[in-house]
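Provided herewith is a single structure, encoded as structure tokens, for subsequent inquiry.
Missing here: one protein chain of the complex. Every other protein chain is in place.
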Amino acid sequence: MGEGEILLHIQDLDITFEPGAHAVRFLELDIRKSEIHGLVGESGSGKSVTSTAVIGLLPSPPAKISSGKIIFKGRDLLKLGKEEMRKIRGREIAMVFQEPSKYFNPSMKVGEQIREMLSLHFGMSRKSAVERVLELFNLTGLGKSNFGGGRRILNSYPHELSGGMKQRAMIAMGIACSPSLLIADEPTTALDVTLQMQILDLIHDLQNRLKMSILFISHDLNVVKHIANRVSVIYAGKIVESAAKGTIFKNPMHPYTKLLLLSIPDPEKRGTPLKTIPGTVPDAESIPSGCAFHTRCPYVRKICEKEIPALKEYENGHTTACHFAGETE
Amino acid sequence: MPLIIFIIKRFFRLILTVLLVSTIIFFVIRVIPGDPAAVIAGIDATQADVAAIRAQLGTDKPISVQYIHWLRSVALFDFGNSMITGEPVTKQILKRFPITLTLATLGILMGMLIAIPLGVISAVKRWSPVDYFGMLLSQIGMAVPSFWLGIILLLLFAVKIHIFPLFGSGGIKYYILPSLSLGLARAAVILRLTRASMVEELSKEYIITARAKGLTERLVKYKHALKNALIPVITVSGIQFGYMLGGAIIIEQVFSLPGLGRLFLTGIYQRDFTLIQGGVVFIAFVFSLINFLVDILYSVLNPKIRVG
Partner (left out) sequence: MSKSVDSALEVKNLTKVFHGHSFFRGKQETSAAGKKETGDGDFTAVDRVSFTVKHNTIFGLVGESGCGKTTLARSILFLDPPTSGDVIIDGTNLKNLTHRNLRLFRKRMQIIFQDPNSALNPKLSIKRSLEEGLRNQKYSSGKITGRIDRLLDLVGIPVSCKNKYPHEFSGGQKQRMVIARALSLEPEFLVLDEPVSNLDVSIQAQIINLLMDLKKQFSLTYLFISHDLNLVSYLSDEVAVMYRGRIVEQGPVLAIMENPLHPYTKKLLLSIPGNIEKIKNRENAEIFLTGKKPGKDVELFSLTGCSYYNECPVREDFCLKEEPSLRIVGIGHLIACSNDKYLKNQLLYKS
């Protein structure tokens, strides 16, 4: 299936939240080495729950992982002990969050917040850790003089930095220990459009240099189209389609992906109404039977209401979960 | 804003507060009915006697002159002599202040020592036996008046078992029971605040970041969350401390400690206007000073506050 060695393999992952919310349903996802994998979904689709499960930070209770495997470099993360998992966090799998102003400790200097993880994971001395932090600032463009230089950022509190600078610092923190997998959860959603572009370019550039894999979570198809190599679409806790970027945007197979692409306003289609998906995104407490999309699908047939379609491969590396994939044109 | 400018700004605010309080107390005393001179002179005094006392007090001069005179005495920390005993007010206050200071310091320390660790543990181990114990303790602490607690403590540890003296002042042992009864009431408040504050911090997003970085739970809780959680606790404790410095009147009464509270209480009974006047300004000054120190501490803990 496709090319490239698999770094992270999620199999049959099933997560419920007390009482009775089915957030992630038998999810399957492969992330290959050195790829930017875009995970697209609407609010409540389970994309953040999935990434939180990967990094082992789901609060339990209320969350419960009832089945599945998360294989990372040959080990099932779900079987690891707390301490083993802690050593992987930040070191092997790191995370970048949506709102840097909330996700930094407000009363601790930015430099210290990055330094402490270097000392912890690598046992680095304070001095060499600080050197490494400055190096990271240079990598993320924070060393430039128009930001006052890396030393100034080192000793700044988060609120003293602008939104764009904070997100750069957050990315510096994410790549601090050169992880093999970086999870970026809506890293540009809170930013202005012009800043968003700069941060996307930065992430792209860093991936090129450091060759890590990135799981890029977003609700914005345009953003994912810009940055990802592969794209998976998640709906109601299940991957409905996954393919290389070129394939999925040119030749989407699942009706949800198709309609989602058509519902984006495009100035070139002025004057014609947008294609819409009727109804609303189902919440995790009442997921429709069979194919979860059947209540909104224009191509719905009898079987869709009863049977959950499996994620099947149709062309090389292009998988989709629809009973009529390839038939609905 | 750099810390030093912040400190200077807050210091001016302190001066302004004291000035404002002095002005208010000056006018209030002159507005309330009754001529202090007549009160001092007594019912049988002649007009001449009253006039003489007035001259001695300076209340015969125009109000503007009196006001300037008053401000000067505030600035020099010299509040004149007591109308009753004739002793300098400043001297009386300073003589009593160490007692109240000791009482309040020990009180707040005991309160914080009991409340903060218990509050933190309660928050970290929510709904555990420790948490229930803490909540029970804070309920009791809030419900029980401190004078009653004081009496009980006296009965237990001074009458039944002679560990501590029954009353009076002297060495540290005279302060243990009164500061404990004072401190326990504060502990109740501080404990609840610490717990709530710690719970809130632990639910914030930066805690997720700290965990995602692979920090140990100890670092997450005690390096990241605790410092932020203590910010409001420090502020409230500081203000509580300020209140106690104004004199814990009832506790001083129960334990017969000759502190500031009792001095002012006597002053009020005896209509000793100069003493009351000086006392109010002194309390205002101490209170503002504590606030000032708390503000500085707060801004060191929470760099964000310096912006505004």
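Order of writing sets the chain letters: A and B. Residues in each chain are counted from 1.
By our rule, a contact is a pair of C-beta atoms (placed from the backbone, for glycine too) under 8 Å apart; a residue touches a chain by one contact, two chains touch by 3 or more.
If you're wondering where the values come from, they're calculated on a predicted model, not measured in any experiment.
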Touched by the hidden chain, restricted to displayed chains: A
Chain not shown: contacting residue from A:42, A:99 or A:135: A:42
Listed residues A:223, A:239, A:287 or A:311, member touching the removed chain: A:223
Of A:253, A:277 or A:325, the residue in touch with the unshown chain: A:277
Residues of chain A in contact with the chain not shown: 42-43, 146, 162-163, 192-194, 196-198, 200-201, 219-223, 225-227, 259-260, 263-267, 269-270, 273-278, 280-281
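Throughout what follows, only the chains that are shown with their structure count from here on.
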Euclidean distance of C-alpha centroids - chain A vs chain B, Å: 53
Chain B-facing residues of chain A, complex: 55, 57, 86-91, 94-95, 97, 99, 102-108, 116-117, 120-121, 157, 159-160, 173
Chain A-touching residues of chain B, taken from the complex the two chains share: 204-206, 208-216, 219, 223-224, 227-228, 231, 301-304, 307
